[in-house]
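All protein chains but one are shown at their positions in the complex.
Letters are used for the chains, namely A and B, taken in the order the chains are written, and counting of residues starts over at 1 for each.
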Amino acid sequence: MVEKVRTVKDVCCPFCGTLCDDLEIDVDIKTDLVVEVRNGCQIGTKKYFSSNPSDHRYNKPLIKENGEHKEVSWDEALDKAADILVNAQRPLLYGFSSTECEAQSKGVILAEMLNALLDNTASVCHGPSLLAIQDVGASLATLGEIKNRADTIIFWGSNPVHAHPRHLSRYSDFIRGYFRTDGRNDRYIIVVDPRNTHTAQIADKYIQINPSEDYELIQAIRAVLRGSELDVKEVSGVSIDDIKELVEKLKSSNFGVVFFGMGLTQTLAHHRNIDTAIRLVTELNDYTKFILIPMRGHYNVAGANQVFTWNTGYAYSIDFSRGYPRYNPGEFSSVDLLMRDEVDAALIVASDPGSNFPAAAVKNLFKHPLIAIEPHKTPTSAFADVVLPAAIAGIECEGTAYRMDIVPLRLRKVKDAPGECLSDKEILERLIEKVKEKLGE
Amino acid sequence: MAEIKLKIKKKLDFPLEADSITPDNFAGKTVAGIKKLPLYYATKQVTIGDFFDVTGKSTDLADTKIIIDGDVSNVKRIGENMTGGEIVINSAVGMHVGNHMSGGKITVNGNADDWAGAMLQGGELEITGDAGHYVGSAYRGYWQGMKNGTIKVKGKVGVESMLWAKSSKPSNMWPTLYCGSANAFLGIHNHGGTIVVEGDVDRCAGADQAWGSIVIKGKVSRLLPSYKKVGEVKEVQLPNGEVIKGKFIEYSGDHTITKETKGRLYLAA
Partner (left out) sequence: MSLNNLILLTGRTISQGVALEGGKASRENVRAAGICTFDADDFKKLDCLVGTPVKVITDYGEVVVYSTITEEGPHPGIIFIPMGPWANQLVNPSSQACGTPQYKGMKSKVEVVKNGKVLGAIELIGRLKEA
């Protein structure tokens, strides 16, 4: 029998921070198209299918001429990109979250050569979590520990049914573990959210909280945990009796975990929400075992933080302008820089600030030369002056990615990239060579 | 007082980092020597002479007064690490003004950007307008910030002012902030700092305070639930010796840190 497809097993999905490592991809042998994806969630599955050639997938390098993208050779495109970067006074290299670690480290090299600003998407996502960890530490563990041990699971400002679709079934809820042999029935799920999300709807306890008042609620929980009788009857829309009941539940757990997301990092107080959540988890360890894990959105933003930290000492929002790395979110973070119009050229890698930055920041981003290393047509690449078409890491090239619990996993190459696409790593390597030439090194 | 006048002569498209503008660096130098001191503009090293007109004369540190004119709202790090002398800035000023300063005085006749007086070790910083976020605060990753000295802001201070402030009774060091009003998280992680606010304060004042004194003569938008009423007082005795007269409700907090706490927040009655 003639094989029509080849199957690649144990594939790591390159979408969200859950980094599921059990996907199976069928690729048609003749056409090299993805024809089936097993075990992936809807989003991961779609990502594999959308790697097939289409009208929104770039095949060749492009340069904008008279408002239209024109196909050019790699040499011409890289030359123009290098010119833009070398002639800029304050260039920004941003993104890096949806690519593998070796590409990320090339990004660091390039930023240092250019004395540029270097940032990744943690800046608008879990940056606050990193800020909090730098202030008050963190009690962490791997997802395997959760699967095997956790009997109390809290999702605070996080909606995994939508954002990390297989998280609940692989690690945190609907799965049997070594000490949780009855799976779901051995676990108590608590969701804290202003909306009765789909995750809340399958929880054992849903706590509806007033939007943007998470800090106050966690302070109340901590004070009650310390044994204080509070003066108030209600905090952030939650009654004192409910708070006391929650504290007793947490204290009597075997092994608890707090998973938290944008509900804490993107609301007012930002990193201070995480600061107090971390302190609560630390303080619960006086009674039992408790840990916390940030629900990282992209599959390798944790990797970007790791790689940047090994190389520069800092995880994101880094400035090389004085010849050595300096770190200060708020001063060197991309959105703030753009809001002050302090950047005069940008290289966007493996991310889409056009879609995901506030409109006023995008407006300033578009005022200056823009280079996009990107496989697909997006609101960033559509307006870039140079588009460098990339192979998709985890589908068309291999590499390392870090899961939300900082476990490194190897991404597989499932098929070849279409057209003239190159991997992010190779594009950055070539760009580094061009920049070296132009700087006369 | 020997005065050195600096007037900025270029429009800035990018921030200018001016950590060399301190009385310590100017003392005993000629105008020509001062003009050669380095500044940083975008990714280039430049000189004071490239960006400022310099006149006047300097003398020894204690008597050196630097007066800065022109729009320096995008000039960062003025006064960094200074130990004496005086700086007067006649415009809004950029980030990090007076950071790590341990002596002398800086007056800003305008608004100050974020991190004004960060990591202050002593001396005096006065801002006649508003100040940005992180006034008198610790820098990222430091668990002790302002340790001594005084910051006075006539207008409003931004979020997280006096973050990780640390006093010392044995050394008689009482870092103090006086301000007109304050944004959220005033005095967060306070370890002995003193704060007096003439007007209103946003949410979460005194968050995670271990000990210290926060006096608010206006209103808070929402007091933390982990603060508890102790009683009423007719005046507040501050640890630096000052006495604030007036009726205040005394609150203890932050009870997230310890069950019993010496931390206090006073709210006008």
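As a convention for this text, contacts are C-beta pairs under 8 Å (C-beta built on N, C-alpha and C of every residue); 3 or more make two chains touch, one makes a residue touch a chain.
The structure displayed is predicted, hence computed values, not measured ones.
For the chain excluded from display, the touched partners among the shown chains of the whole complex are A, B. The chain that is not drawn here is touched, among residues A:R149, A:R222, A:H271 or A:R296, by A:H271. Remark: the omitted chain is touched by one listed residue; of A:V8, A:A141 or A:M262 this is A:M262. Only one of A:K70, A:K363 or A:R410 touches the absent chain when the whole complex is considered: A:K363.
For chain A, the residues touching the chain absent from view are 15, 41-43, 46-47, 50, 54, 56, 123-125, 127-128, 131, 159, 161-163, 165, 194-198, 200-201, 208, 211-212, 262-263, 265-268, 270-271, 297, 316-317, 329-331, 333, 335-336, 339, 352, 354-363, 366-367, 376-379, 382-383. Contact residues of chain B toward the unshown chain are 114-115, 132-134, 158-160, 183-184.
As a working rule, only the chains that are shown with their structure count from here on.
Looking at the complex, you find that chain B touches chain A at residues 13-15, 17, 40, 42-44, 95, 114-115, 133-134, 139-141, 143, 160, 184-185, 188-189, 203-204, 207-208, 222, 224-229, 254-256, 258-259. Those residues of chain A whose C-beta lies close enough to touch chain B in the complex are 89-90, 114-116, 131, 134-135, 215-216, 219-220, 222-223, 226-228, 230-232, 235, 268-269, 272, 275-276, 279, 320-322, 327-331, 342, 344.
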